[in-house]
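Note that one protein chain is taken out, while the other chains of the complex remain in position.
Take a look at subunit A:
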Amino acid sequence: MKKIYIVSICLALLMSILAFSGCGFQDEEAEGDSVVYVYNWGDYIDPDTLEQFEEETGIHVVMDEFDTNESMYPLVAAGAVRYDVICPSDYMIQKMIKHDLLQPLDFSRLPNARQYVGQVFYKQSETFDPGNIYSVPYCWGTVGILYNRTMVDDPVDSWDILWNEKYKNEILMQDSPRDAYMVALKRLGYSLNTTNPDEMRQARDMLIAQKPLVQAYGIDDVKDKLVSGEAAMGVIFSGEALRMMLENEDLAYVVPKEGTNLWIDSWVIPKNAAHVENAHAFIDFMSRPDIALKNFEYLTYSTPNTAVPEMEEDEDYKDNPVVFPPPEVYEGQETYQDLGEDGDKMYNEGWIQVKVY
């Protein structure tokens, strides 16, 4: 008798759990239609704009974050997760197009993106997204030298300064194969997308020759070391340069005359997206001038939105060539392209050789 009693209690408990979880499941289903799953870089959007989006459209935003294109790609390629909007960089978009992971955008649903995102950036996007079919630019920037004016007395306008013996142990380089190679390739006058073994070898030897002068190769720590004056100069992304210059007034940013990498991060919709309509609404919302302005002020990365420079009132940003560079800075610059597996391998192996040397 007692046993049956216990069993029945267990059954009752089990059923109630099932019933509750059933309810929960239904709730999620109902919400399922007015939701958009976004996969973005960490801390790469003003949270206020997301709230505003939810208020205005009633579409709930679920955002996941990644920190490198390379960690994002396999998740999307495996199809295990279904995002509606992703924000990869130039060469990664090209790779995703190559592997048939993206769907064409319906630009009739993207009036803001058509009107306000600058033609220059669509044109530059053609290098990785021919015909501008799959992507809408969100942020862009250059890579240059940030230097401390109190510690550097030579004019800084060329990558050459990073090979100047005078600044031994004062130089910081980016710790990433392509960003490091880019500096050497540009200094040699080659394309930053080269896979020519001879050009690569020259660039590698140049990086090896530079190594004794380099204080450290870093990613995030480069910023701290430049702001604190631990090093005199470093290779840095333009968006970060502005924030650092506001922290330390002795710092100045230069895009070397030999040319640099012009990078673009753009919104795309993956092929397996479940909420395509919401995804378009999200992308178009982010292209709206007032929202682009908010995001720009939050991120301080250059925006491709042509309406923003006119709307900007803050003295720190307005007329600042670092954030709103004149056309000659970005015209004719190269953007990274996907080099395929063999190309990536060449860069990675070469970089290991530099580091081990």
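The definition used in the following text is that a residue touches a chain if its C-beta (ideal position, glycine included) is under 8 Å from a C-beta of that chain, and two chains touch if they have at least 3 such contacts; residues count from 1.
The rule we apply is simple: contacts and distances are computed from a predicted model.
J.: Absent chain per UniProt: "Aspartate carbamoyltransferase", "Monovalent cation/H+ antiporter complex subunit F", "ABC transporter permease" or "V-type ATP synthase subunit I"?
T.: Record says "ABC transporter permease".
J.: Touch as defined at the start, partner being the missing chain; which of A:57, A:191, A:248 or A:353 qualifies?
T.: A:353
J.: Consider the whole complex, including the chain that is not shown, and state which of A:230, A:258 or A:277 touches that chain.
T.: Considering the complete complex, A:230 is the one touching the chain left out.
J.: Hey, which of A:102, A:214 or A:291 is the one touching the hidden chain?
T.: Final answer for the missing-chain contact: A:214.
J.: Tell me which residue among A:88, A:177 or A:304 touches the hidden chain in the full complex.
T.: A:177
J.: In the full complex, which residues of subunit A touch the absent chain?
T.: Within subunit A, the residues that touch the unshown chain are 68, 70-71, 73-74, 169, 175-177, 211, 214-218, 228-230, 341, 344-345, 348-349, 351-353, 355-357.
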